[in-house]
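Each chain you see keeps its place in the complex, though not every chain is here.
As written, the chains take the letters A, B and C, and residue 1 is the first residue of each chain.
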């Protein structure tokens, strides 16, 4: 049961269509498969055809394989695994291959993602622009971009447009201005979020990255800068959390 | 010239409709009134009829009065002043009264806001739910709520629904579920954002507050908790930045 | 001499049953074996039959072996070694095997524990519930659980019940409610402690974990959240200190 369905169920209870008794039974019976080490939610995502996500960090390939099999057997068409090493991805592929029934399995190097199933046709309302300050921020920008694509969005990539060379950003103004949501990814001083936030009139989701050294303190510098942005319309996710930004941008882009 | 108009102008240049020459002239001639200590943008906001905002902290009443007069003379219908003490608001009222031409002037105590001009009819697409953990978080919640209302949104207030008494939150599930965007305001451990983020399927904008003592470190505890939310679809603004959350929620709610 | 016996001795002195002279002699003669690099207390634990604990970090296998031998020769039936790698455990096993006299030696992978001697029959008054937010927190949860079991408690495990999927937690409400003490283990935003603390009426011992990335700062985020819990009845141990939580829970559970 996904959040949409959970909502529906609770609304039905509230309106009297469903008795609390039934609701309770459903809640107790259905919501997850208990694998012991994990309780897998069988919700079919935030819209039709959406992807399911596994946070790979700290899970063994066999744990991930068990979760994926449980998902596939619940007819999940697309699965995204984040923060997984190439070695683990290979091991995972070997473990789940037989059960994937022809679903594509791809490893994306810079953001260390596995996508299972083909990219969906974009059904988000407009494009999402993902821009980043430098080549080194690419890993987080790509995590945001691929996440957004897997969730059904068209993505415009504007990379290496840091504020110390404003002409690179300004000469991409048209692309930036056409976006419905912007994801701004930057490390070091994180000024990109403020400058972009001052140029566009749509929501900006800022992703601080851990790129930098010394007083960048693993992304704290960029994080603080983004939280203190003097531009309105900027909200922030965790350091290096490209996934979170892509997900939030997709949520916004699918609001009808 | 507001951001929308700036966008239009730059698109016009890009498409050849306007020559860069003309564009440059406009940019140089129009964008702001230079008051010496401030450069006031005469942009008419993010949509028709929107409010203009002045960040009151660190500005004297006479500086604010000068900015307001400049705005009103540029036909601004509604103005929001944030972070202003009651004393300063009274002084401000005395200074600008003659020039307000019948516009309402109201001081809102808990969030220390001045609104000039009547609340607009909501033209946002759906309601925005503003919920907060405890009575002490009210100041930030109201800053978000009134900001959103001034920007043309219907607001549902769900206050004192902290996670240590889940039934208070759950019994408001219907209201929460009806929102198009949720603003979650909490101090102390900031868990409200994660719990709300797990219950709804729309974007959540989280506002950490400086409520708490000891190891809450003036809101750092809540800020970190919100940035680390295990729920997807949560992005965060600065500590106590109710205005920023209300503004971002309004931006999202006006995306067509 | 364990803490109970030390207490008894000092009470005896205070009441006149034992002369300070005798007491001093006992204190000087008995309390520990001096191994040079370590002074091993020969106290028989907090109750009959309890386990002795060695903090493995920063000790070589041969140092641990010497300590264990000293304990076993003092008739210790059960020993717990925390924070020891599998390689070191194997080396340790080889070193102490001959002297263990048929005592079981087991390595527990996720929490990196060695238990020597069989699990005791639970003699704690009620069950201790150990719950954790996600699969990645398992290592700390298991450290708490096995510690509690080794100290004579029945343990109920409720894993992967993070607050972003409340139904997983709520559908385990019965188990949670039956506990005499709850250990709540969570990383990232650490909200589990507050939510659990709001649901149960028994003491909650919270364990922040270092699970997370970016602004989780190695567990600081969860630690601060737990210290600031808006729920009463929650106290906190160090980051990743599953052992400490299991020990404290056992102390409470054995209070008659």
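Assume contacts are C-beta pairs under 8 Å (C-beta built on N, C-alpha and C of every residue); 3 or more make two chains touch, one makes a residue touch a chain.
Small disclaimer: the values here were computed from a predicted structure and weren't measured.
Each protein chain is a copy of one sequence, and the assembly as a whole in this entry counts 8 such copies (shown in place: 3).
In this section, only the chains that are shown with their structure count from here on.
Seen as a C-alpha superposition, subunit A sits on subunit C after a turn of 90°, to the nearest 5. Spacing of subunit A relative to subunit B, judged by their CA centroids, is 26 angstrom. The distance from the centre of subunit A to the centre of subunit C, each centre being the mean of the chain's C-alpha atoms, comes to 38 Å.
Annotation: 48 Å between the Cα-based centres of subunit B and subunit C. For subunit B, the set of residues touching two or more other chains reads 198-199, 227-228, 232.
Residues 133-134, 162-166, 188-191, 193-195, 197-199, 212, 214-217, 220-222, 224-232 of subunit B are the ones that touch subunit C when the two sit in their complex. Only residues 135-136, 138, 159-161, 165, 167-168, 170-171, 211, 213-216 of subunit C touch subunit A when the two sit together in their complex.
The residues of subunit B lying in touch with subunit A in their complex are 2-4, 6-7, 10-11, 14, 46, 53, 125, 173-174, 177, 180, 198-203, 205, 223, 227-228, 232-239, 243-245, 247-248, 251-252, 255.
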